[in-house]
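Scroll down for the structure; my scribbles are underneath it.
Heads up, one of the protein chains got dropped from this complex, but the rest are sitting where they should.
Each chain gets a letter, A and B, in the order it is written, and its residues are counted from 1.
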Amino acid sequence: MRLLREVLHSLAESLVGLGTVVRFFLRTVAACPAALLRIDLVSKQVYNSGALSLVIIMLSGLFVGMVLGLQGFQLLQRFGSEEALGTAATIGLVKELGPVVTALLFAGRAGTALASELGLMRATDQISAMEMMAVDPIRRLVAPRFLGGVIAMPLLAAIFSMIGIYGAQLVGVQIMGVDGGSFWSQMRSAVDLRDINEGIVKSCVFGVSCSLIAVYEGFFAIPTAEGVGRATTRTVVTSAVVVLFLDYLLTAAFL
Amino acid sequence: MRTSRTLDLGTGLFVLLGFAALFFLTTQTTSHGISLVSPPHYDLTAKFDNIGDLKVGAPVSMSGVEMGRVSNIGFDTKEYKAVVTMRMDARYDQIPTDSDASIYTQGLLGGKFIGITAGGADTYLKNKDHIDFTQSAIVLENLIGQLVANFGKSSSSSDNGGGSTDNGKAATQPEGPKPKPGAAEPKATEKPK
Partner (left out) sequence: MKRPSLIAACALAILTAAGPLGAAAAAEAPAAPTAAPSSAGPQELVENSAKRMLTELDANRAMYAKDPAKLDALVANVLLPNFDTDYAARLVMGQTWRTATPEQKKRFVDAFYHSLLRNYGSALVNFTANRFQVLPYRGDPNATTATVRTQVKRDSGESVPVDFTLHKVGGVWKAWDVVIEGISYIKSFRTDLGSEIQQKGLDEVINRLETTAKAGPTAAPGTSH
């Protein structure tokens, strides 16, 4: 009897949590048009989430591309189809690695920054102060950060993929000796706009989810030092799981 | 303020880079793209019965040296042949008019490319000229079919019967100049570097 009540209780708690998230998400989205009017706020957040993540994204993109070039070349060599390296690297990057790895790195770098920033504001009562002055913190703080993440993610994913393709080309053509022309021509004939679309849609969806998770965790963080820390780690963990789960859903949807 | 300028500059650069990456992905990696650089060139056409899996962008080479790329693949509805347009580098403008264009395979299972073998004519191909002398792609399945068909024949020892089924080439031949499908496929030296 007690057990049943406990189970029901935790179930109810989860539902409440889910409901909070959804309501928060809806409030944020509703505040976005107004936030866009303050374009200076949004662009600052784009800078924070995007421009400051550039270095890690570009470096990771380069290395991932190079590894893809190496592994792809070794595998294709067994079938004598080295010229298909361009196709393999591009499709792998654009459809999967680009959006997913960028999202994970984004969650790690920008997501934690957002969560800890908002968490600290919560902990130092800045948010309560704003509410008392009848300034909507969602419109002033949350929405610009959310928008910044949403705008930055697809761009970061595209940069990751582009640099990755060049990395693969560097390894495949310059180092391993694949014919440069075949690298690009086979890629061009095999890669379709549909594949690029899939990658862009994925990165947009991941952008929305990672940004949402980050601002949510930050906004509702327990207002202590420990609470902010936990919010930050929860951001990364939740983002990772959600991104990978959504990745499966989207890949299946695009099939 | 200084921080504001760095901010704007950084954001601007980031967004620019992002859109450049998107532009690159959509135009340079797909076939619906735009080619940005184009050295001086001239175009040649040739008709084939079967191009196999020849793709746009495949190399066109002579003696293993790449001289151009396949720029377009069309279809002649009157003759039921594939029409291949080749964009040739303008530096290589001394291809005799009686040269032949044949479709070869890179390596064992690689992509197809076009190899041009020079003829002996005095006149050279110019822009928009047509190569009449062509050899279509040798389709692996057809070769296997011929091999199987040849094994079905009994090889006799008549003079006419130089029918060596050992190489399983098309239509068992008597001695003498023996057209072999293998001969149409050059050795590794033809592969364009």
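Criterion: contacts are C-beta pairs under 8 Å (C-beta built on N, C-alpha and C of every residue); 3 or more make two chains touch, one makes a residue touch a chain.
Note that the coordinates shown come from a computational prediction; the quantities given were computed from them, not determined experimentally.
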Chains shown that the absent chain touches, full complex: B
Residue touching the undisplayed chain, where the options are B:Asp43, B:Asp98 or B:Asp129: B:Asp98
Option from B:Leu9, B:Ala90, B:Ala118 or B:Ile144 whose C-beta touches the chain left out: B:Ala118
Residues from subunit B at the interface with the omitted partner, ascending: 49-50, 78-81, 96, 98, 100, 102, 117-122, 132-136, 138-139, 142, 146, 149, 152-156, 158-164, 170-181, 183-184, 186
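Here is the rule we go by: only the chains that are shown with their structure count from here on.
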List of subunit B residues in touch with subunit A within their complex: 7-8, 10-11, 13-15, 17-22, 24-26, 28-33, 55-59, 66, 69, 106-111, 192-193
In the complex with subunit B, residue positions of subunit A that touch it: 43-44, 46-47, 50-52, 54, 79-83, 90, 94, 151-152, 154-156, 158-159, 161-163, 165, 179, 181-182, 184-189, 191-193, 195-196, 199-200
